[in-house]
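I am attaching a structure below and will ask some questions about it afterwards.
Note that one protein chain of the assembly has been removed; the remaining protein chains are unaltered in position.
In order of appearance the chains are A and B, and numbering begins at 1 in each one.
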Amino acid sequence: MQVEEYKPLIVAFCCNWCSYAGADLAGNNRLNYPADVKIIRVPCSCRVNPMFILRAFQRGADGVILCGCHPGDCHYTSGNYYTRRRMALLFSMLDYLGIERERTRVEWVSAAEGAKFAATMNDFAQKVASLGKNKRLEDLRCKK
Amino acid sequence: MQKVSREILVDKAISLLNQGVVKAVFGWRKGEFDYDVTPAVFTTEKDIKENFVFNGFCGANFSKYLVAKTVNFDGKILVFLKSCDTYSFNQLLTEHRFDREKVYAVGIPCDGMADISKVKEIAGDGVSKIDFEGDMMKVTTLYQDEPVEIKLGDVLLERCYNCKSKKHVAYDELIGEDGEVLDSNRFDEVAKLEAMTPDERFAFWQGELSKCLRCNACRDVCPACTCEKCVFDNPNSGVENKAAANSFEEKMFHIIRAFHVAGRCTDCGECSRVCPQNIPLHLLNRKFIKDINQFYGEYQAGEQVGSRAPLVNYTTEDVEPCDVFKGGEENA
Partner (left out) sequence: MRKCSIDNINDVLKALSEKIPLYLPVDRLDGKATYQKYQEGKVWSNALNTERSAKDFFFPQMENLVEFKTQGKNVEVIDIRDEKQDFIIFGVRACDVKSFEILDRVFLSQPVDTFYKSRREHGIIFSLACSKPNETCFCSVFNIDATAPAGDVTLWKTETEVFFKANTEKGEKILSEIDSLTTECGEETVNEQREKTKKILSKLPLSDLDLTNFGVGKTKALFDSPLWKEMSSTCLGCGTCTFVCPTCQCYDIKEFKVGDKVTRFRCWDSCMYSDFTKMAHGNPRLTQAERFRQRFMHKLVYYPDNNDGLFSCVGCGRCLSKCPISMNIVKVIKRVGGKENE
């Protein structure tokens, strides 16, 4: 039996106004990024509650990335500033608990940055793949 | 022995009660032994005289009780607040969780409270009597002929050992002299963990959190946890759980619990005091406090009523999440 190549499952929370459109642009421009990136559209990066990140890991994600508008460009003026603080603290806490820091990331991607979106996803997927499966935040009940 | 004696507090409580200033008194009620004092509401002079105690085991923080007790209560409630309790008191006021008009707060000095499990580590099991003399306690046990003498300073609760402030930040009346904000070493343990490798940290927390019973005492005692319905109790939330089914749920509960009070936690230390499994929960909360201080500037929750907590605030120059691991030099 051939051993299947390990492909990490990535969950990307993308804000409706910038990053989701950025992902769209990446598609329109036929830029490649891994098919294992599952995009979840959120109204604003600020909608993402720390629980979302943890739940994504629980349900089998190997890496979670959060994409929003560049600071200063938030559709709702200041949502992503709050996101920035929240995620800075959350990621620092995850690191403190010994969870690999490369499994989480925040990236600001505008609607015009299709290339950046694809490049970010490629880079992130590669980094997560090098870490292997998420073992430290896994819920065994969610494994096949 | 505490700087302020039981008698002073009893006299104060009775006089305020008899003058009609307050209609009820929050205090510590004597237990079966000298160390198992229970927070209680007193309404009569007789009850106060007979059962009110104040000694080195009165660690309970009354601030959170005010949220439930002041609702539908006609009149004022007297509450005795140690310096650390006043921070929780202010934080709750900041969040508009109770009516300040219904509370008469008396600040009391505190020399730190003792941890009975530490006393028992020294004196052994079978503690039948504890007498306070100055800053010493004489512990009589069933198994030793002579009482064991223990210095209060050696058996303090973790939070008192690293007391952050003897200053009262809220009161209507203060008994004794006010203290100062102290330079504590409370972040040392956090720094020690940070210096470990991720594998060591993971092993440490896995070991600690796997002890968790999910009794929710840390949450229920926390003066910052005042949601009407906790997400972990709400069957409609999708994350409600009564027992940690596996190591993920243990971690999720504790991360979310600590995160939810991040920026609002005054570091009162009640969570670690009540944990029946001795999990050092304060190390999670202090990590957030340490990070907040480092990334967003020194902030002490509860220091001032009305201050804006760091997580509902921002600057355009905040550190990027990807840079936090560099220690946030930019902002330091």
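As a working rule, a residue touches a chain if its C-beta (ideal position, glycine included) is under 8 Å from a C-beta of that chain, and two chains touch if they have at least 3 such contacts.
Here the structure is a predicted model, which is why all the values come from computation and not from measurement.
Peer 1: Under the definition given at the start, what are the shown partners of the omitted chain?
Peer 2: A, B
Peer 1: Among B:Leu92, B:Val127, B:Leu193 or B:Cys268, which residue is in contact with the omitted chain in the full complex?
Peer 2: Answer from the full complex: B:Val127 touches the omitted chain.
Peer 1: Check each of B:Gly20, B:Gly134 or B:Pro235 against the chain that is not shown and name the one that touches it.
Peer 2: Considering all chains, including the one not shown, the answer is B:Pro235.
Peer 1: So one chain is hidden, and I want to know which residue out of B:Ser5, B:Asn278 or B:Thr315 touches that hidden chain in the complete assembly.
Peer 2: Spelled out, the listed residue whose C-beta touches the missing chain is B:Asn278.
Peer 1: Among the options B:Ser184, B:Asn216 or B:Asn293, which residue touches the chain absent from this view?
Peer 2: Candidates B:Ser184, B:Asn216 or B:Asn293; residue touching the omitted chain: B:Asn216.
Peer 1: With the missing chain put back, which residues of chain B would touch it? List them for me.
Peer 2: Touching the chain left out of view, chain B contributes residues 31-33, 35-41, 60, 65, 69, 116-117, 121, 125-128, 141-143, 207, 211, 213-217, 219-221, 233, 235, 241-245, 273-274, 276-278.
Peer 1: Could I get the residues of chain A that touch the absent chain, sorted low to high?
Peer 2: Within chain A, the residues touching the omitted chain are 59, 141-142.
Please note the rule applied: only the chains that are shown with their structure count from here on.
Peer 1: Just the number, please: Cα centre separation of chain A and chain B in whole Å.
Peer 2: Taking the average C-alpha coordinate of chain A and of chain B, the gap between them is 36 Å.
Peer 1: Along chain A, where are the residues that touch chain B in the complex?
Peer 2: Those in contact with chain B are residues 50-51, 54-55, 57-58, 71-72, 78, 81-82, 84-101, 104-106, 136-141.
Peer 1: Which residues of chain B touch chain A in the complex?
Peer 2: Touching chain A from chain B are residues 190, 193-194, 198-206, 231, 239, 245-246, 248-249, 251-252, 255-256, 258-259, 262, 284, 287-288, 291-292, 295-296, 310-316, 318-322, 324-325.
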